[in-house]
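One chain of protein is taken out of this complex; the other chains stay put.
After this line comes chain A, so read on.
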């Protein structure tokens, strides 16, 4: 018995969501008095790999190779499943990223494991029952799922578990796993990463705007506020449907679900479908000229006022705060 964490890299670096997942996996290993091994696939430096020890990984299996430099869903799943067998791991943890969501179901089948996707808390293990709390109904509720299989796969939602530093460097070992030619049928032609903006699923602060902004030409102040706060920009469904902003910014029930520390909603009324996607935000600020907007009912802080007057003033206030800090 042991725990295996898949440490996904983005361009050779681990993001905070991976340190969260390693910390989470460490806590599960502690629950079971067992060891934690991490596996990394791709092109990651030895220092970066050893640093996973800081969050509680005792050993890191490093898989590299030309064909494995970029994410190949099938091949990566085969390798992680082999590593789980080698390490005698009965619990495999991933981060619930876009790639993680591709891997978890394949691993579930390979390992004959129950899969808890979208996990938001540590498992509870009582009287032989292993249960995990996960998001359900697109953020409108949570479901407590019992995994009844011997092997288990858990995908942790980013920003739902704190990074815990336990100290120590991990021992890094090269690991070679067998892959089949059929694992490499999907070919990556191009990877486009925008480096100048904070990515929405990773963001700790999100500045989001809706139809109250009246048109795409008015997004300058939203972007300025986001840039000042180191935030990602987002929008409501009508805005992306109208083509004012790309679909990748649409937050809500049929868009992306986010759980930032701070969500600032500007000119969004707060329809139930939008609220579903942001309900696990830690602090919500609403700026809307309609005091009856439903969004105020779930907000922590609110300003009733015209976005075109309030947002420039807020930008000025943030600048002043940053200058004095």
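Everything below uses one rule, namely that a residue touches a chain if its C-beta (ideal position, glycine included) is under 8 Å from a C-beta of that chain, and two chains touch if they have at least 3 such contacts; residues count from 1.
By our rule, contacts and distances are computed from a predicted model.
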item	value
Chain not displayed: protein name in its UniProt record ("Electron transfer flavoprotein beta subunit", "Protein GlxC", "Urea ABC transporter permease subunit UrtC" or "Cell division ATP-binding protein FtsE")	"Electron transfer flavoprotein beta subunit"
Which residue of A:1, A:46 or A:317 touches the chain not shown here	A:317
Contact with the hidden chain (one of A:1, A:46 or A:186)	A:186
Sole contact to the chain not displayed, among A:50, A:163 or A:304	A:304
Listed residues A:147, A:213 or A:235, member touching the removed chain	A:147
In chain A, positions touching the absent partner	10, 15, 70-71, 73-74, 77, 97-99, 101-106, 108-110, 112-118, 131, 133, 135-149, 182, 185-195, 197-202, 205, 229, 240, 247-248, 250, 253-255, 257, 261-262, 272-273, 279-280, 282-286, 296-306, 309-310, 313-314, 316-318, 320-321
